[in-house]
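One protein chain omitted, others in place.
In order of appearance the chains are A, B and C, and numbering begins at 1 in each one.
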Amino acid sequence: MAQKVSVDISRRNGDTGFRGAESCPACKQLLSTEELEANYKVCPHCNYHFRIGAAERVAQLADRGTWNEIAASLRSADPLRFFDLRPYPDRIEEAEYDTGLPEAMIAGTCRIHKMDTVLAVMDFGFMGGSMGSVVGEKFWRAVDAAIETRYPLVVVCASGGARMQEGIISLLQMAKTTCAVEMLGEAAVPFVSVLTDPTTGGVMASFATLADVVIAEPGSLLCFSGPRVIEQTIKEKLPADFGRAEKNLDHGQIDMIVSRPELKDRLVQVLGMLEGGVACAIGPLWEEEKSSPGRRGALAEAIDRIKALANPSRRSPKK
Amino acid sequence: MAQKVSVDISRRNGDTGFRGAESCPACKQLLSTEELEANYKVCPHCNYHFRIGAAERVAQLADRGTWNEIAASLRSADPLRFFDLRPYPDRIEEAEYDTGLPEAMIAGTCRIHKMDTVLAVMDFGFMGGSMGSVVGEKFWRAVDAAIETRYPLVVVCASGGARMQEGIISLLQMAKTTCAVEMLGEAAVPFVSVLTDPTTGGVMASFATLADVVIAEPGSLLCFSGPRVIEQTIKEKLPADFGRAEKNLDHGQIDMIVSRPELKDRLVQVLGMLEGGVACAIGPLWEEEKSSPGRRGALAEAIDRIKALANPSRRSPKK
Amino acid sequence: MTELKRLPTLPGVHLRNEIAKISHRLIELNHDRRLDKNVWDKVELARHPERPYTLDYIHHMFPGFIELRGDRCFADDPAIIGGLAAYMGRTIMVIGHQKGRDLAARARRNFGMPRPEGYRKAQRLMNLANKFGIPVLTLIDTAGAYPGVAAEERGQAAAISQSLLCMARLDVPTVAVIIGEGGSGGALALALADRVIMLENAIYSVISPESCAAILWKDAEEAHLAAQTLRLTSANLSELGAVDAVLPEPRGGAHRDHAAAASIIKQALEENLRELEAMHPQARKRQRLEKFRQMGVWSEGGLTLF
Partner (left out) sequence: MTELKRLPTLPGVHLRNEIAKISHRLIELNHDRRLDKNVWDKVELARHPERPYTLDYIHHMFPGFIELRGDRCFADDPAIIGGLAAYMGRTIMVIGHQKGRDLAARARRNFGMPRPEGYRKAQRLMNLANKFGIPVLTLIDTAGAYPGVAAEERGQAAAISQSLLCMARLDVPTVAVIIGEGGSGGALALALADRVIMLENAIYSVISPESCAAILWKDAEEAHLAAQTLRLTSANLSELGAVDAVLPEPRGGAHRDHAAAASIIKQALEENLRELEAMHPQARKRQRLEKFRQMGVWSEGGLTLF
């Protein structure tokens, strides 16, 4: 089921990937590609976060050589035989060519600072990061893997919403991914989402906001209805900071904003914390050892004992 | 434990009880006592709800002759030996004399339109309906009775908050009554609160707002901080409708507003609905009869069978 | 086709591939690039101003309905109505979008487009139902969740996702009926149910045909074509497996006879609850999660799965 990732970054030519130099859209400073890549594609002058693709994200987060892609051979079908100005399969083919990715999400197991993790990453360059059947199924399989291995799940989101070309089936991916989150919750496996620019629509209104801890990148647009839809409804221009991560933080919708260079460290800290609960591990211990004394034992001793007894069953794969 | 209520209404002389005639504070119409009592102490011209005492409330709600008071012999102690301008025991004695009640809450079992119920009613005339140890303990015993008998719990609230004269102990009644609500919830016994004018402070911020369904009387003041406290903080006069039931309905804090003449009927409807769930009753049935067929039986038949099997254990007392 | 889907799935026997093959053949047969006038007729019927709304169904189906209001947090949202009803000897919780019949009601109910408070009220009521073992019926009829700045600031996205999670989590039986417009996430938020049923002339879509046309065809005038391409009619959705059943409407449409439409829903509710209530709560929840897992069409290693 697992195989090496086969992403060919050189083919990418979205707004984030061309070589040479580009000017920062925020502060207009000219930045060399080397400078930008050394700084995780963040402007060193004003902290503007350039959009990055899924493969680059994996490279930034996963320890070198630890990525094992799962569900790599899933491909979109065309259940509606959708045809607007162009057929749906044409759009997919073009997106594949542009991004070097098979779909708007890649998923795999990897290590993040030596911590085993299931990681799923979306790519806005692939049809606007839209969620269709393949994104939904990959999310489900990532959850399955997390439940089976007891590795925590990290999902990096970037999406314009549902993939219209799959009609109702794309809408139902919101329900499908939510059901997966419920299963993950039943198993008490930690789930952290990272919201990047932009995360909107059906992804924002399903798994992205259902994580145990929700992290956002600075300046990212995070909303359900996009600014243009709202502007059409209220016939007014919205302020530039509408729906941005910083506003969402004030409005209580996210836990924290983390700059990209700090993201890997912060993820490991958060995941470590979520994995470090002791009391729940006592549950099964007590079931088996109800008569056990030790009420007055030294704390460190008790904790060690509890962890030693409880963690193997929490961490080891089911099979 | 149960005994007949021994409230002497004739001694009451609060703002709600004197004989003869009075003018409606809202529409200024002169109303005879007979007229007013025939209409549940509600102005027939403008629907203004006069405050009523606990005994009168019990008389309005409980079927005649069905009231059995519980915890009737509980009396306030004076744990702090509290003495401001007057000693606390003096204030209690005066409140007893004024209201004919032993405390700011009376509790009992009764029938409401033939439905067995545990009913607790607060009296604003007794030291402003303040919650001290006796109110907290009566609430707990009412919950105990509801859990034991499986009768639903109805609490009619009227309170200015915690009873300062019992210091920290009165504050802790909020925690105590909340713990009781949690026990009631564990037992899945329905709990309806009726908020009357005024319900504020510690009662509003504990059991009053923790009921399964929250009903309010028209025009009643329902808030945590009273208008005077807020006016002192913001140095502004508040509008007359601040914290009123109608505002609370708009702000999503209560389920419905029910006029006093309709209250008894409405209570029975709501309690009947909360008691009428079927699916949870299937739980124990399934535990015992896992291999039972009947998946295709007629609905009415299935429901009847389920109810017949499930309800006796839900409704009969534990002992 | 529908019968094939309704067969109980025995362990080891997987009909999904068979269904997929037949389904695809049906889609191919049905597919036609020419405009089918019937599709737009359905869109107009689904939005018909005299079509029965949630309150009309409540009026005809549940005379003793007790409305429960408020999210206990910020507001009561009149775009979603909820409450307790007596039904066939038991209680059910009824929750639905309400568009409003006249101008004043429409303004008050925001044309049935909920704000976050509406979804939070729905969650509160579903959790209340769950506590007392009361089955949940949702009636779906909205153009979508309200797209407004304040609604966004109060967490429209999280309100919808939490509503979905709430429905995934329930131990009680849930039946969703799409009675009119099933518009996008604002509709789905109340439709993650054990049984999702659709009225014949209702529509259910990821995006309104008008918006879809504006985005994909760059021309809102192409809404008729978009509607057809989106496959949003009850017949389309049934073929795609997106809904569990389609209910016929009274001749000419539900707006011609509210009482008859209500009685059709009532009968379907009875049948579905009969089946769902006979299941163990845990098995019912497993089946619900598994049903939504199956939603999707993709290929894997060359094989197209449905």
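One rule holds for everything that comes next: a contact is a pair of C-beta atoms (placed from the backbone, for glycine too) under 8 Å apart; a residue touches a chain by one contact, two chains touch by 3 or more.
All of these numbers come straight from a predicted model, not from anything done at the bench.
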| item | value |
| --- | --- |
| Neighbouring displayed chains - absent chain, whole complex | A, B, C |
| Chain not shown: contacting residue from B:P44, B:G167 or B:G219 | B:G167 |
| Omitted-chain contact residue, chosen from B:V155, B:M204, B:I257 or B:V270 | B:M204 |
| Where the missing chain touches chain B, by residue | 71, 73-77, 79-85, 132-134, 136-137, 140, 162, 164, 166-176, 178-183, 201-202, 204-210, 222-225, 229-230, 233-234, 238, 242-243, 247, 251-253 |
| Chain not shown, touching residues in chain C | 72-74, 116, 120, 154-155, 158, 162 |
| On chain A, residues whose C-beta touches the chain left out of the figure | 185, 188, 190, 209, 212-213, 249-256, 266, 269-270, 272-283, 286, 290, 294-300, 302-304, 306-307 |
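In this section, only the chains that are shown with their structure count from here on.
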| item | value |
| --- | --- |
| Partner chains that chain B and chain C have in common | none |
| Most centrally placed chain - per-chain CA mean versus overall CA mean | C |
| Distance from the mean Cα position of chain C to that of chain B, given in whole angstrom | 38 |
| Centroid spacing, where centroids are CA-atom means, of chain A and chain C in whole angstrom | 28 |
| For chain B, residues contacting two or more additional chains | none |
| Contacts with two or more other chains, residues of chain C listed in rising order | none |
